[in-house]
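I have a structure here, written as structure tokens, and I will follow up with some questions on it.
Note that this complex is displayed minus one protein chain, with the remaining chains in position.
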Amino acid sequence: MRYLPHTAEDRRAMLQVIGVDAVDDLFVDVPRVAVLDDLVDLPNHRGELAVDRALTAIAAKNTPAGSVPFFVGAGAYRHHVPAAVDHLIQRSEFLTAYTPYQPEISQGTLQVLFEFQTQVALLTGMEVANASMYDGATACAEAVLMANRVTRRRRTVLSGGLHPQYRSVVETQSKFLDGEIVAGAPDPQGDENLADLIDDDTACVVAQNPTFFGHLHDLRDLAAACHAKGALLVVAVAETVSLGAVTPPGAMGADIVVAEGQSLGNALNFGGPYLGLFAAREKFVRQMPGRLCGETVDIEGRRGYVLTLSTREQHIRREKATSNICTNSGLCSLAFTIHLSLLGEDGFKHLAELNHAGACETAETLAGIPGVEVLNGTFFNEFTVRLPKPAAEVVDTLATQGVLAGVPVSRLLPDAGLDDLLLVATTETTEADDITALGRALEGVLS
Amino acid sequence: MSARSQAHSAGRGVDNDAPETMTTHSGHRGLQMEEPLIFEMGSTGRTGVDLPPVPEVASKLGGLARQGEIGLPALSEPQVVRHYVRVSQKNYAIDAGLYPLGSCTMKHNPRLNEKVARLPGFSDVHPLQPQSTVQGALEVIDTVAHWLITLTGLPGVAMSPAAGAHGELTGMMAIRAAHEARGDARKRILVPDSAHGTNPATAVLCGYQVDPVPSLANGRIDLEALKAKLDDDVAAIMLTNPNTCGLFEDQIIEVAEAIHAVGAYFYCDGANFNAIVGKVRPGDLGIDVMHLNLHKTFSTPHGGGGPGSGPVVMSAELTPFAPLPYVVKGADGLRLVETEADQAAAGDGGQAYGRMRSFHGQMGMFVRALAFMMSHGADGLRLVAEDSVLNANYVLARLKDVMTPAYRGPCMHEVLFDDSFLKDTGVTTLDFSKAMIDEGFHPMTVYFPLIVHGAMLTEPTESESKESMDVFIDTLRGLAADAKAGDTARFIGAPYLAPRRRLDETQAARKPRLRWTPEAPAEAAE
Partner (left out) sequence: MSDVRFTKDHEWVRIEGDTATVGISEYAQEQLGDVVFVELPTVGADVEAGGDAAVVESVKAASEVYAPIGGTIVEVNEDLEATPGLVNESAEDAGWFWRMEISDADELEELMTTADYKAFLEGLD
């Protein structure tokens, strides 16, 4: 078998050194009744060619985003990832290393984490960032727990503009802890007022920008309202590329910023693995969850990096840890960092402008179709339209015509009375022909 | 400095060492490049991407356009590629050498897995596309689920958790939801003192109190102490098996019976499933729920610390409480149940307690794990378990006369040494592990589990050949002899030959510098 080095002779020789007759003699501590005499009921091993063919055949049953006009977003976005990114992350030294527990021989991973933390802090406008979380939604739930620790309060207010799955994850994470979650109704028009929900027991308000429905908000007043009551403002960003064009949460008074970082460096991958970004004010750093990389020197005075402030974490603090997390999205954060380094200051802003401009053109095209109403006065690269028919039916019909038109709001919010709403996203990968195709197809299905 | 020269002369007996003061004009040392932070290399006017011009449009940003510089450097593609290649070369990696990090299962990562995960049919598929367009993706989830169910003998599986610790939380929440559904408010979770730190941290996140259970002198849980703690306030036990000492819990069936007798559940931390895959089914041992680390047993890459993937297999009693989403078979093919409304419509009796993350799970990891499963098959996976146990016992057999195994008898896939062989040598476990770096090896896991003094948890995995283990073993024998012979210099100052010597962790923690800042700090964007 190609992955297992031992020959039968090797195994015999090793058993002899150990001093047993058979490998089963090494399993003596396993209760005899539990050792399987036969192989489990699964196929036996196969060669590389056979496995490659079988999985390629399964992959062929999917419709890749790049093969059709594609407008699907709602928290995951199809961007072009430069070829150099995927080449570099497959280098053995990055791909097949573990967590940098031995810093002397892990400076590669650690330096990248330090660069990553710096990039995340710069993008979000915050002072410090951690080495990443599982995804945007889990980062959001961790932010709520952190706000509870910082304020020693237990009440959380969630915006109706928060991604419904982020909201679910926050609610689930808090389900068995003695917290109170107050969630605003879904806010497709982008006109909710959260300030009235903040009271003296409120630990934090969680707002998303742009919202799930695409609206942009100036959060300065909300931040002031939070701070007046001693609460924190947590801002979630589901599309990191927006930070190239939109005022960052840190500049609007956010105390904690979480984001989904998939857009940079990472493919859609049917939803995972993704990359949770987590940034905060420096004064809260000891309450942050997750790994942190810090700069120091070695005994010869040379600059180097280590994992630091580990006493927050489960392997030391056990039941008093800030979180049970013991990983980060290492390889995804590496891809993020390389992609952002290739883009650079101007490239990142340019990329964001392209996304915005494409969405403006798409919105204009759709607004010209009889019966279609664009709900947004503001947006970045995604907006909501109201259709004269249930959006899920329209999307399914268009899929049969080879157009992936967007996400029906009802898929994520089935009981909210929003069945006629469709989220439409555009990125730099959307071409003018795609927008035309969407417009024609939509017009056809609505007429 | 004196330690360094001693180590050079005493270590190798080579006379033509570079002079102590040897420096280079560039700061590099041969192939070992000193590389600045990318923020220190940037200029303006360069780019690593060529983007088309932006069409003229009326902005819809509503006055929220970002002002001022972000502060990112500008570099061309060749500069960026060289930077990250040089940075990468400061890492140890499985592909470069034996990586015996106990409890982490650093096995070979087949490149076929990487290839198939990048097929556009898997990588370029959006989680919210119409389900008719992603039947292949749902088939992958369903197929991996089938393999996991078959290998563990437990009938249900929650596929969405993003990592092992996330899986723990998922499984423990299912336990709490199941108790609550019966109106049974229990408060305590029993956790052995040898457990991973994630176990108690997870229990607390579920609103439980942690009640530690001592271990016996033979490294197993103390069944009598466990029984003494059992009552109807205990919600579950969290037990790792094979345990963190690399031993199989030989009384596991009795543990399960005792736990079940008081109406509690048996959570198994499946971090060490690699030792028994294809050979023992956890469901046959009385385990109710267990997470699997696909990055351990099923070889998805560790990637410098993630991403992982931690599906959780469950008993029939717990499966209805599994979180959203999950895949079901319908008349039109496979279908996702992703909201409470979907679950109500499905009429499958599901009472999901919620959702653990966005979307459906670590698809990219499922594809890689499936490639590994199909490549090995039922016969190969059983051999994985046997070879991993054989290798650990070979290391044990060849080192037991010079190092001190913490426990007697055969081990499973990893062997645990304590530091008694270093007694009175002036060398600590940490020093010993750092000297291994100079020898070209990644150290084993040190100082874990906590119940063994100066622990060294060593896991060769099934990927190592006899030849590579012999080199490793001979090296450790040599180091053990050096320590006993009083050659402390090579340990105390080690590593001497790595890209960095020991780093000042006290300074890092006292005055945390967690990001780069320019020399003269720019005005804040506000």
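Read from first to last, the chains carry the letters A and B; within each, the first residue is number 1.
Please note the rule applied: contacts are C-beta pairs under 8 Å (C-beta built on N, C-alpha and C of every residue); 3 or more make two chains touch, one makes a residue touch a chain.
Quick caveat: nothing in here was measured; it's all calculated off a predicted structure.
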Missing-chain contact among A:T311, A:T400 or A:T436 belongs to A:T311
Among the options B:R29, B:H260, B:K423 or B:R510, the absent chain makes contact with B:R510
Residues of chain B (touch criterion as defined above) contacting the omitted chain:
505-506, 509-510
Extract the touching residues of chain A with respect to the undisplayed chain.
286, 310-311, 316-317, 320
